[in-house]
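Note that one protein chain is taken out, while the other chains of the complex remain in position.
Chain IDs A and B follow the sequence of writing; residue 1 opens each chain.
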């Protein structure tokens, strides 16, 4: 009877087992730009000093005791950390013989909600005696457990701008954030000290400017984030605490959704994510709030993070343009649209990694460890052989183009008809994706002191959207007279208000001798010119 | 011990059993306007052609195998459909011996959240081999299961404007929407094809303009909606997919509350409803989002659909004026007020069918199948004898006036005092209802390119509200001098700012010789004239 208490739909979880990751001999220091390259071939960019240093650190026991140091979050109070778990309690926590909670044996047939365990974006769990505390496009922070203390190392991609450093860490920091301005750490309380925050700026005009601050006794840090203008900590007491970069407490308030799960920030924007109410699948919904700390304005208040039923959150970060992005346990990367206006946020899929062509053969088995969204690409680390997180030496970064999953990603075929259908689908995807980019940039320009480069992107993307529409229209004309109504509808979708694009559309119609269509496009252009918009309602 | 696992308050559900509906010999084609008529007497409006056609279709087996084809939504993934279920899993899914999930037997004493099963507004479940896919004031779409294929029939009320049609359906469409512009269908995936959307416009200027589009493999349609400007599909992958009327994918995004339940649309407004988090009653809350697709603006974001504890959603549609309406399993019709402004939506009861006078005797046992809100009336089909959905031939439509359940609906009595109390209650109800209508029309005029007829409704309704207040004031004056404070308060509620209404109020006071009151009304009128509003705070 005991075997049956797990609902059928969740039983699969019981079978998931953490696999040891093969010791990956890849070098450090390779910057993104090697899309599609297998993660095993690179060797560029690794300095000799690093080699010696790493050889010293990596012993035969690096892979042993896999997960042994894994702390479990028994009470959901939120101080344990397990970023790679799919946002759920691992299945074995329900039935497993862990000495920490013998009582569970007796209550195992009681149904319980599953909460999301807090995690720090870009961090990995312990493997052997080491783990990454932070891994992003600026650099990475990793720590080694030396039993009585830890040793922390901070390395940068851009060594002209920043100098790597490492230090002996008696506080055993378990969370870190890294950006161009500094590094933020936090540790749990111990018998010697309460929970601490520690910030170390990279550049200073005074002798020593790092600082430490204490949380009230009994309060633990559940997640931290660092931007160019502020520091945020969520705590086990349910508070969001905001500090200036030099540690002046600016404000604090109760987080509405607790226990906290994670947070991220970008300039003055802070995104906090917490456990919201429980969904019909028995798992808590993740709710997020985005706040502009300087203006003291909430952009999105406890909005639902759009994850599919049963899915978890793998990472959250701001893109290089400052838009919030998430990567979920189903392998989908999403970006948040219209998030600067309260109540308008939407999560749009940028890429479903499961549908990428490289996986189409079905022979490759790999997953992707999300790192960043930058230069209109998804930057990640390819994980093979069932790995659940990157290990040492740091593997290469890969990057992939976006593809909105508008329709099936069909491989290009020899069959001519199929090829036409595939081209049509590609154009449709391009239309949706370019419209999305246009929306994102329009929002940026409308709400911020945008650069002139950013401002010029708006009309450029508008033109790009219309060009895709022209291609779609040409396809409809090619198909035949009976596609006229659809062709006309495509013409009405054009954004250009100068008439140029509709003139081009008319020319396409006449080239294919679609005269009725051509007439109707001319009428549409005329109505638009005199300001008769085709809105049903304003 | 096994019998006791159902919480006391839900035990009643176990006793509910679906009753076979009597074969209802009513004709088709009768348009609304027969309020109060029993559903068994009509015979007007049915053409001879229809007769022959229907006789051919309706055989003795029409009523057999009741519910046999009823698909159950085992995993909440959202592709099964059971519109008449009260928004809950039927009680027998918990303990019943269904062959599809033997595992349930063993886990039956595990408590589980109840999710709302997806449904298509206006559709009915299979009875025998037929069902309605859509039934509204434009017409109705029904399908007959012919084992190897279905036959689909689309009929209209207005046969001058539209021509009925039917076709052989190899795809076995299980969802449909119908409006004045076209018909939209969708079907589940099969071994031959992925899930499909199929749209067929009623009027065309080209030869053939219907189109079909495929969803990505593995993704099923959970609900569809059709308006005059776009097509929406929610899917089992948790996406909302928006297409133009001719099938150009316009955008897609993740639905925040999944699994999806249903959707509806009107012009550029799309309302999606999904399973939100679980309430204290163990049932998921329904959350809805209303979006203007053209302007890419969200009107209400994941707001809570205001249902009482334990109740389900029976239907959702937009009124003829474009306001969202719901009908719940407790027999209450509600309209959404202030829904165009983010965060301002309120659900106001228009009618509690349980309190209608026709049920007052207690002898009638009937329920109402919601069809539409139009011409300030509730249009529905009366279901008798425990029926849970309309069957063939299509029963007559009935319509009922609104009555906001401000107080008990007391029958008018011989007793004079009771009669006065009843009149008072009627006036109070009229005041609340007229104020509501005023708000709805004001919103419409403020937010849309309203017609001049709509614009003139605002002052007309304002006047109507004030007239009811005058009657209430007269009643207070009649009651006696000691009701002066209440009478004065009623005067302050008047909306008219010209002074006319307050003058009328003063006249009423003097007719009943309430001099102090009269004086105070005069003072109020003077303060208003000089702009001294009685607001505590602005």
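Of note:
Note that in this section a contact is a pair of C-beta atoms (placed from the backbone, for glycine too) under 8 Å apart; a residue touches a chain by one contact, two chains touch by 3 or more.
All figures in this text were calculated on a predicted structure; none of them were measured in a lab.
Of the listed positions B:278, B:371, B:422 or B:461, the one in contact with the omitted chain in the full complex is B:278. Per the touch definition above, the residue from A:342, A:370, A:484 or A:518 contacting the chain not shown is A:342. Check B:146, B:161 or B:309 against the missing chain and you find that the one touching it is B:309.
Residues of chain A that touch the chain left out of the display are 74-77, 101, 103-104, 106-107, 109-115, 194, 201, 204-209, 211, 213-217, 228-229, 237-239, 241, 244-259, 267-268, 275-278, 284, 287, 294, 296-298, 300-302, 342-343, 448-449. Chain B meets the missing chain through residues 1, 4-9, 109, 111, 276-282, 285, 303-309, 334, 337-338, 342-349, 355, 404-409, 428, 431-432, 435-436, 439, 472, 481-486, 489-490, 493, 516, 535-538.
Following the convention adopted for this analysis, only the chains that are shown with their structure count from here on.
Look at where the CA atoms of chain A average out and do the same for chain B: the two points lie 39 Å apart.
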